[in-house]
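The complex is shown incomplete by one protein chain, all other protein chains being positioned as in the whole.
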Amino acid sequence: MNAEVRVARKASDYKSDITPIWCPGCGDYHVLLSLTKALAELGLPQEQTALISGIGCSSRIPAYTSCYGFHGVHGRALAVAAGLKVARPDLTVLVASGDGDGYSIGGNHFLHACRRNVDMTYIVMDNHIYGMTKGQPSPTTEPDFDTALSPGGTGLRPFNPLAIALASGANFVARAFSGNVSETTSIIVDAIRHPGFSFVEVLSPCVTFRPDQKVWKSMVRAAPVAVTSDPARAARRLMSDDGFNLGVLYRGDRRPYKPGMGGQSCDLTELEKEFEL
Amino acid sequence: MAEVSSISVAFVGSGGAGVLTTGGMLLEAACSTGWSGLLTRSVGPQIRGGEAAALVRLAARTVECHSDRFDLLLAVDWNNAHRFDAEIPLGSESLVISDPQGGPVPRFVAAAGARIVDVPMKDMTKMNPEWRPNMIALGAAAKLLRFPEDALQRLIEKRFSAKGAAVVSTNLAAARAGAAAVEKLDFPLRLPAPRAGAAKRWLITGNEATGLGAVRGGVRFAAAYPITPASEILEWLAPNLPKVGGVLLQAEDELASINMVIGGSYGGVPALTATSGPGLSLMIEAIGLATAAEVPIVVIDVMRGGPSTGIPTKSEQADLNIAVYGLHGDAPHVVVAPQSVADCLFTTQWATYLAEALQVPALVLSDQFLGQAQTAIERPADVAFVGRRLRAEHISTPYKRYALGGTDVSPMAIPGTPGGQYTADGLTHTERGTPTSTVADHRAQLDKRRDKLDRFVYGDHWATLEGEGELAVLTFGSLTGAAREAISIAGASGHAVRLIAPRLLAPTRPQEMAAALAGVKRLLVVEQTHSAQFHAYLRAHYDLPRDTRVLNRAGPLPILAGDICRALLAKEAA
Partner (left out) sequence: MKKQADAPKIRSTADLFAVAYQIEADAVDRYTMLADQMDSHNNPELAAVFRDLARAEGIHAEEIRRLAGKLDVKGRADKVAKWKKTESPEAVELGAAHYLMTRREALQLALAGEQRALAYFQQVAESVADPGIKELAKKFAEEEAEHVELCHRLLKKYPASETAPFDPDPGISQG
């Protein structure tokens, strides 16, 4: 981040003038609020912040902010973001995705983004469904949830994305709930401030295809333990995680991956020397 | 009062008005009566509550494209209806039923000079809160179109009886109120009498027909990933494949889907996946693998607006290039394109048959227009195209999976067959299947894979060839219907025009195409692409007449019969 005079910013400074197309009642409206409040609290210049996304309802979010945005192809946002951050380490890079885009087609990139630990913040709006394609199961959908593509339910055990992130080496792992705007805001602030790959799973109900998720409001709770920097302790906590414990689970101290872009600059003739006869 | 061959009706509305359901009910009521029809829809970007238009064309005979004018437009409300201005062309003869409380009438309606009549559908529901404006509109439409009295009644009973008698009678009452509201209106168009005693027909969409065609062709394993506008194929297969002993797996992405399908087929089970442009791009490498390893698979591409993420809910034909040319290396494979909703069934079944017979990937280029259109079709005849793979059984000599000399297609050992063990490979391989890099092996296998396709007898199904004359229209896929209608219009003014619509796009058929084009002095190539991909493809592989014109337009609007006819008959090429 460039050193700048800190101008007091408001959340509304980070919103674009485009009205989101999300269904009224969508949890993502709250996430947009939390994200813009977080950026305001950090005072990040909009032009220094990039928001990368894939495909899905959640991935529409870049156009609704006034940051630099990239609405890429399905599941590859983390790769685009890694490329951007390595080429331009001065930018603040944020990535937005959903459970389908991020954990299904994006699963491979998720593993490697955690492992590589480039300094960025990954916000996944998890609604346990594929919303944009009208209601197929995602890797976090409950096994008995009936859909057209999985009559009677998939019968498959859902992922625990926090466990995957932790095991793969993410440096910051947290869960939030979209309806708790203030809490989500501070988790996002914490995530952005924390160096390395920060992963925030935000439970964000789908009002259209998962009206049953109205109960999430009453199912989420503050995690019964404080954040830890011991990955083994964090892993043990995840054993008894039912998917509704909120808060920061793990804050690690791995060094972010930061190859020195723009470091040295020698004359090209130096490079040509090895070919000389 | 004039009897016309077809009448086009549109319903528009938003925010829960239910116009898509209404259009579907109108089509079903008409088709149950013995008429035919085509229903497509246009929608806004919202997942629910958006502005929507149901576009219905009714006729006595099959219709496969929309008309260039809508005769009747019923607006439950006008919210954001301006979005549909290019898709609902109106004229001064058109009748518009408008709810005065539905918002201001859009400019395109007024500008057309259409006759606008107010029917206070919303107000009418105030008297009877259980009534819905869309049912009132449906009743009005049925009345104006002179449906038989009981046509709508039978449909409403059928649709709503599960919800109880009260719901049935409420909806009937609303529909009757709509009919009463337009009783005095003069709508001077009339369809010919519906065919009495018409053979049992089906109401079906292109995507459903595709799924059924696959099952008829022998597909019993499917792996897929949701994508607009192909998901309905998967949603039909998911509950129906198990009923015939098959399985559909939802994969984590398209890369997994295509590889799962290859795995299933390697195991001996005819297998299929369905996707759209972005997914096909992902699958390209694995399709090449199946081509090289000679594993039969069927890949449905329901084309949508491109490039890249493009316009997911609209139709285009611009995946042609990637379908025929997309594989790296020289990897000839089969590409077919269905020409109508009914043909989605036949072509998918045929593709399954071809894939299995030729041990090759068969790509089916459907598109959003066909995939999501609903129409009435005659019950498709059971055709003999059921996938049957040449299997290696009772193997006594050392098994050569890719044996040369003999039939072009070499018998395939299915795992479980004693003595048939081999390793399938994308690496260039010998007859036995082991990796090689020699000139002789490479060329021999390339020849084998090319010759098995080129020498196969595809029969008349390779193309639809109709009519005679020195003029011809050459097109493919969903534009075939519009081309056929254009030719009919041209014929009415004394021009004899042929229709040439290849169903088999790859491998090319030079002899058959030359025969089809013999005597053609002026050719019009029609396609829904921005860069005229089909024309370039034809030029590369076939000899075309000197006077060859191209009518190519990108989506999202369909190319209509009138456009084609004008381009065909224009004095000079555009």
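Annotations for the structure displayed:
As written, the chains take the letters A and B, and residue 1 is the first residue of each chain.
What we mean here is this: a residue touches a chain if its C-beta (ideal position, glycine included) is under 8 Å from a C-beta of that chain, and two chains touch if they have at least 3 such contacts.
Please read all numbers here as calculations on a predicted model, not as lab measurements.
Remark: the omitted chain is touched by one listed residue; of B:Val9, B:Ala52, B:Met124 or B:Ala413 this is B:Ala52. Note that of B:Thr33, B:Ser94 or B:Ser231, the residue touching the chain absent from this view is B:Ser231.
Summary of contacts with the chain left out: across B:Pro312, B:Gly387 or B:Gly420, the touching residue is B:Pro312. By the touch definition given at the top, chain A reaches the unshown chain through residues 8, 10, 12, 19-25, 27, 29-30, 33, 55-56, 132-135, 178-183, 205, 207-209, 214, 217.
Listed by residue number, the positions of chain B touching the unshown chain are 14-21, 43, 45-52, 77, 79-80, 103, 129-130, 134, 226-229, 231, 309, 312-313.
By our rule, only the chains that are shown with their structure count from here on.
The distance from the centre of chain A to the centre of chain B, with each centre set as the mean of the Cα atoms, comes to 38 Å. Within the complex formed with chain A, the residues of chain B that make contact are 45-49, 225-228, 231, 234-235, 238-239, 248, 250, 252-254, 278, 308-309. On the chain A side of its complex with chain B, the touching residues are 21, 23-24, 55, 57, 71, 73-75, 104-105, 107, 130-134, 136-137, 139, 148-151, 154, 208.
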